[in-house]
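Sharing a structure here in structure tokens format.
Note that this complex is displayed minus one protein chain, with the remaining chains in position.
Now for chain A:
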Amino acid sequence: MDVVSQLQRQFVDFTTSLYHEGFLDDQFTQLQKLQDESNPEFVAEVVSLFFEDSENLLNNLANALQQQIVDYKQVDAHVHQFKGSSSSIGAQRVKNVCAAFRNLCEGKNLDGCIRCLQQLKLEYSLVKSKLETLFRLEQQILAAGGTVPSMA
């Protein structure tokens, strides 16, 4: 197998595993379909916006939960935003943790919220690293003169 075919095979296997393991859902596929000549870097742009947004939200959440008197409405507002952005890019596991987190906010369960924040940080860092690997594979395929396989 030549280098390009090997890389393409790796890309397909890796992408399939991301969907299989629930890191990504169909919404990510929909984003990829939106990428074209008029928006050639769309997915990478949106994902990097998501990374920035998420890092702010995680900091805001950590601060909000460290207050003497926790404002659960504020915590919930941050989680709501995180849920919205993660569901929009198809980061399914992050979205699911956000859904559970909102219930904990409703119940004003501080310990639960703190544990959930740790879980959220973990899931976020996992999906971030997976997406970075995915983009690296794409770049390698393009650098080797190949085309990125369409998963749609």
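Here is the rule we go by: a residue touches a chain if its C-beta (ideal position, glycine included) is under 8 Å from a C-beta of that chain, and two chains touch if they have at least 3 such contacts; residues count from 1.
By definition in this document, contacts and distances are computed from a predicted model.
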Matching the hidden chain's UniProt record against "Beta-adaptin appendage C-terminal subdomain domain-containing protein", "AP-1 adaptor complex mu subunit Apm1", "Two-component response regulator like" or "Leukemia inhibitory factor receptor" returns "Two-component response regulator like"
Given A:Leu34, A:Ala62 or A:Ala100, the residue that touches the chain left out of view is A:Leu34
Of the candidates A:Leu24, A:Ala64 or A:Ile89, the residue in contact with the absent chain is A:Ile89
Per the whole complex, from A:Ala77, A:Leu110 or A:Met151 the residue touching the absent chain is A:Ala77
Residues on chain A facing the left-out chain by the touch rule are 27, 30-31, 33-34, 38-39, 42, 45-46, 49-50, 53, 77, 80-81, 83-85, 87-90, 99, 102
